[in-house]
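Excerpt of the complex: some chains, original placement.
Note that the chains are named A and B in the order they appear, and that numbering of residues resets to 1 at the start of each chain.
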């Protein structure tokens, strides 16, 4: 066995990168699903697998955290970030499950618009988190955070448009019950990306 | 007044045991209520009393925590655990109140199934928390946590079945509005038991 030259604390960054890869894959699988909707799509099961994988990664991060005395960034921030990344994936998976359960027939354009914003946010989250590794790239993190905030505002706006359309012209109450939930949980997943941005800003400020 | 041989820190474990007794009594009262449903059952008022008693216990735990310098387990974990136990009771009481308010006539078998899982989770929570007192029994805590996770998966599965049945065959929107909430909040109470398990795992890892 060779000596490891990699500092121990690097493990956290490696685990975070694994989790943000899962966030991106979950978001892009979900975008693919809503663009090519089929209530029996194998992508629904794939999202469950990704969620399960993310649970294992989350567990690994917490175990590592609880066993590590000196951490590269504050423990409470590692804890927060870990939970937030897991929440994004949980939320996406839960929307897909509900869509299948509710036997949704067709997907409104408004949902695709929202999921496109979610997928873009997921990619920005990945880039921002991967920049944690190198303090010299900390200013880039803030750029990604601005981008994530912009996307969250755009998500709010798209949700208002989607709900406005859903509630107009004597809608079917059952359609409203189903799509109100689907839209709102999608928007909550985008919000969770913004929570990641807030946690990252906190980390950057503490190290600057 | 005799000398106390009980170490001071024991107070936390005694208070936790009181709270998990209340969790169990709340869950079993609720199970009894849904099995013998009557919108004017005195059990609805009993659940309010239990919730009130739990609030007092929660308050006592926080007072103790804020006045104690050295705690037997990490302060933030005591804080978390206290809130989670209180949340389980709050959620159960709130479902019972809503059921009474919504003038529910009859209880679907799916709800009884869910509440049975909740009641089992509550009992596992009680056993797990009471094992905190003795580090030699820490491995047992992890066994109870595995059991709580299993129950939470089972709750997820039962919720999907319950919602699937609720949404099929042109349901009455008002029935959907009522029971969707009742099912989901019940499942959230089961989830909260799993949050307790996560907090306990954190405590065990820190002490191992």
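One rule holds in what follows: a residue touches a chain if its C-beta (ideal position, glycine included) is under 8 Å from a C-beta of that chain, and two chains touch if they have at least 3 such contacts.
No experiment lies behind these values; they were computed from the predicted model shown.
Sequence-identical chains make up the whole complex; the displayed set comprises 2, and the total in this structure is 3 copies.
Everything that follows uses one rule, which is that only the chains that are shown with their structure count from here on.
With centres defined as mean CA coordinates, chain B is found 28 Å away from chain A.
The part of chain B that touches chain A in the complex is made up of residues 160, 163-164, 167, 171, 173, 176-177, 180, 201-202, 205-206. Looking at the complex, you find that chain A touches chain B at residues 62-63, 66-67, 97-98, 101-103, 173-174, 177-178.
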